[in-house]
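Of the protein chains in this complex, all but one are displayed in their positions.
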Amino acid sequence: MPKWTMVKAINNALAIKLEQDPDVLVFGEDVGKNGGVFRVTDGLQAQFGGDRVFDTPLAESAIIGSAVGMATYGLRPIPEIQFAGFTYLAFHQIAAQVARLHFRSGGKINMSMVIRAPFGGGVRTPELHADSVEALYMQVQGLKVVIPSTPYDAKGLLISAIEDPDPVLFLEHMKLYRSFRQEVPAEHYTVPIGKAATVREGSDITVVAYGAMVQSSLKAAEMIEQKLGASVEVIDLRTIAPLDEAAIVNSVSKTGRAVVVQEGPRSGGVAAEVIAVINEQALYSLYKPVLRVTSPDGPYPFTVMEDDILPSPERIAAAIETTLEP
Amino acid sequence: MPKWTMVKAINNALAIKLEQDPDVLVFGEDVGKNGGVFRVTDGLQAQFGGDRVFDTPLAESAIIGSAVGMATYGLRPIPEIQFAGFTYLAFHQIAAQVARLHFRSGGKINMSMVIRAPFGGGVRTPELHADSVEALYMQVQGLKVVIPSTPYDAKGLLISAIEDPDPVLFLEHMKLYRSFRQEVPAEHYTVPIGKAATVREGSDITVVAYGAMVQSSLKAAEMIEQKLGASVEVIDLRTIAPLDEAAIVNSVSKTGRAVVVQEGPRSGGVAAEVIAVINEQALYSLYKPVLRVTSPDGPYPFTVMEDDILPSPERIAAAIETTLEP
Amino acid sequence: MTFSLPTHVTQVISPEGKLVSDPPELPPEQLVEFYRWMVLGRVFSNRMVALQRQGRMGTFAPLNGQEAASVGLAAPMMDDDWLVGSYREAISFFMRGIPITAIMEQWAGYIPISYSPATNVMPIQVVLASQMPHAVGMAMAMQYKKKASAVVAVIGDGATSEGDFNESLNFAGAFKAPLVTVVQNNGWAISVPREKQTAAEYIAHRGPAFGMPGYVVDGNDVFAVFKTMETCLERARAGEGPSLIEVITYRMGAHTTADDPTKYRPPEELAEWEKKDPITRYRIYLRTLGLLNEEKEAGIEEEVRQELQIAVERYESERPAQRAEKYFDLVYNDTPPQLARQRDELLQFLNRER
Partner (left out) sequence: MTFSLPTHVTQVISPEGKLVSDPPELPPEQLVEFYRWMVLGRVFSNRMVALQRQGRMGTFAPLNGQEAASVGLAAPMMDDDWLVGSYREAISFFMRGIPITAIMEQWAGYIPISYSPATNVMPIQVVLASQMPHAVGMAMAMQYKKKASAVVAVIGDGATSEGDFNESLNFAGAFKAPLVTVVQNNGWAISVPREKQTAAEYIAHRGPAFGMPGYVVDGNDVFAVFKTMETCLERARAGEGPSLIEVITYRMGAHTTADDPTKYRPPEELAEWEKKDPITRYRIYLRTLGLLNEEKEAGIEEEVRQELQIAVERYESERPAQRAEKYFDLVYNDTPPQLARQRDELLQFLNRER
């Protein structure tokens, strides 16, 4: 099986769907000839033509809004927003139009589309390019939010997203684009939306993470096992909305301890929702408070202090250690 | 002392600051001659002139963005967005520009401004007008989010907000605009931002609420006292960001039980953050899981089903009753 | 290619009901049909305001004064075309096949059970200019599917100040999308008059700025609107690109039932525009042609009132049935487990309470 980066896996998922379904269109800023600023759409215009894969003027709201019209007409648009932070310029179209047209039309119009956007920190992007946006969109009801953490998942989840009748925001962590390769089948396959993955089995404590924090959590788990001999379970949420509550609750009910890791700032984030779910459905299993490992409550940091501010494997390990104390 | 509605109290706070500070400007859609669609700015243009209180073209992003320029120049703009749901069209300017310029400039530019907007449900507004937006903006670091629940607080908090060197999103629940009157001093006074209020003392359970849900929670507390003789404490958060964690933790540490009420959908809301705070700082005091009373995880409902979908005093009372069970 | 700035207002029928340029070539029945739609629009609007006053309807935006524009823009559309509008073009929606009850449902805050996308009409859009990128995207989809059809987008004068309007015109120009955008310039955006909305003399000047022709048309003149629409629709269907039409009309009523225009608008202005009433003008013209007389007019009005009465009855008879049960199925195509749990809990609670 070929070993692919996440960039290649996503490119391949797009190619498969462009091939299979003439209603699929890929568009956005620089996705055509340039193949995207991260080369995610590299070669797709050459292969499928400029009417399937094309550049747009620079206007995020119109990019998303035009996808609404296309989806209403029956196409399956896959608009790209060059960096997820720039979805803020299309926030209204995403939150009030894309996510609600199915509802507002009494269920008569489907917004089958995938909004793709790179996000996340740790790669020294210019200012305002690295925001973690998933917790905002978790609040946007009617939208699904998916964040893959491996090349294999990225391809399978993206294909599921494109085939989903509901709109999906597909967030690709920039740090994962090329950080490692994985065996990825060349053919069509899906990974289900709404299902978390247990990426490391363990019995003493549960670490809930997603995106680039999954790798950091796995490292932390390793450290803790080495240091304390404790058995750490790591859950990769994969879908942020709707959350796989059962996976979280089952694991915490088993381990009785949990740490939730999120790259973005603390207040009102995904970790808070995970804790609320644990509180509601597994409180009596808890031996200790669930700790959050997050960035502090401030804007995305100046990049020179990125490494200090973003959660590191060490910080996750420290939180695990604290939570393991009797 | 005069008895005022919240509309009048806010109007008076604006008038006091327009009078005291020549750098204060009030602007937005229909705030001038028309006095705002809810009459909140009624008479202000006549009193202070068209260069202090004025209408703008219909462009939410430019309304907020122009306030950034004004604040940088040293003014204290008070832009109004006609309905809080329409802040989505200015989301980028609020989240990435207003909230971050102080940070990005190395602390050298202050974004002293108050963005006022009516929000909230239960008053049969047209589609897309009633969104609860506070949980989104709670995630916007650098911004303060204030929601008054009484005329007295509205005036004092708004004056604090205008005098604050940092930007404040001031959300006014439409249902509270005229639902009751309260004695409000005619002169200048402030209510501190970042401090919750204990609006009802009690010892058996804590109800955390804000906005229109404070009134509903007080009704529920009354019902429970009548029915079960239990003593219910009700906390009005007043500021959503930064949250008054101490007030929440102190109360829950005392009562050992809590219900958190929020008008908007459940996932990723303010209630989740409150529960995360309780989990982190008062877990060992808890006898029971903290329950959330919220709208379900869907878009704002069709208004004909508003009363079913939004939390009612009865639903809050039911959650209190469940939580009080031994 | 550079288009020049429009300099005059196209008119076919003067306010006095006289022809000032060539009328479109249309069969007499269709001319009367136009009149019927205009009357239906006005009666509908007045009835909606009355229902709202009686607490039987939500907030409503009256359309009085804009009947000719709504008829003129919808009439030359073909079946495969799509209409993407805002909230004051009920007549255009009706002409496309949207039932009256569907519009009532939407203003009442009710699931639009009688709405159907098979009419090629998107639901009413209440967020200013948000429909514009939808319209462009749909036009791009038609282009991609190689259809010789077009999208008609409708928007108010005030909403043209929104970013979405301008981004969309620019998209349409850049992609040469088959889009005809109609700005219903009714002089006001709630309390903000047109002069304060933009410094340009005509909103239609935006056309050339985004690489498409711009037209200014007397919006109270159904023929002028119809003819300009025909030109632009042909252009769009022929793959020659988008156009922008500004129709100059007047909002004779309040902005919505929640608005009080006496706060901001001089009564003389309304009086002035009453002289230019689109229905009166067209009625005089049709009488000159012998197509209308008092009796025929009364017949049309009666017919229209009955149609409305049936719609009101249908709307009201179906309304009480909608409660929380219906809510949960509309969020996603497949209800996720937590939403299903929330549904069960809520319904259990409500059933206990009821």
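Observations
Letters A, B and C name the chains as they come in the text, with residue numbers starting at 1 for each one.
Rule of thumb we're sticking to: a contact is a pair of C-beta atoms (placed from the backbone, for glycine too) under 8 Å apart; a residue touches a chain by one contact, two chains touch by 3 or more.
All of these numbers come straight from a predicted model, not from anything done at the bench.
Checked against the full complex, the candidates B:P2, B:G43 or B:P165 give a single residue touching the omitted chain, namely B:P165. Set against the missing chain, the residues B:V26, B:A59 or B:V261 yield one that touches it, B:A59.
Touching the missing chain, out of A:E127, A:E183 or A:E201, is residue A:E127.
Which of C:R36, C:R56, C:K147 or C:H205 touches the hidden chain is settled by the complete complex: it is C:H205. For the chain left out of this panel, the touching residue among B:V31, B:L44, B:I78 or B:A96 is B:A96. One chain of the complex is left out; on subunit B, the residues touching it are 25, 51, 56-57, 59, 61-62, 64-75, 77, 92-93, 96-97, 101-110, 141-142, 144, 164-166, 194, 242-243, 245-246. Listed here are the subunit A residues that touch the chain not shown: 29-30, 32-35, 37, 55, 57-62, 85-86, 89, 124-129, 266-267, 296-299, 301-306, 308-309, 314-315, 318.
For subunit C, the residues touching the absent chain in the complete assembly are 1-2, 4-5, 7, 161-164, 166-167, 170-171, 173-174, 176, 196-202, 205-206, 208-212, 241.
Criterion: only the chains that are shown with their structure count from here on.
Centroid analysis (C-alpha atoms only) places C farthest from subunit B.
Inter-chain spacing, taken between the CA centroids of subunit A and subunit C, is 40 Å. Computed from the mean C-alpha positions, the centre of subunit A lies at a distance of 30 Å from the centre of subunit B.
Computed from the mean C-alpha positions, the centre of subunit B lies at a distance of 36 Å from the centre of subunit C. Touching of two or more other chains is recorded for residues 111, 127, 163-164, 330-331, 336, 338-339 of subunit C. Looking at subunit A, residues 92, 96, 103-104, 141-142, 242-243 sit in touch with two or more other chains.
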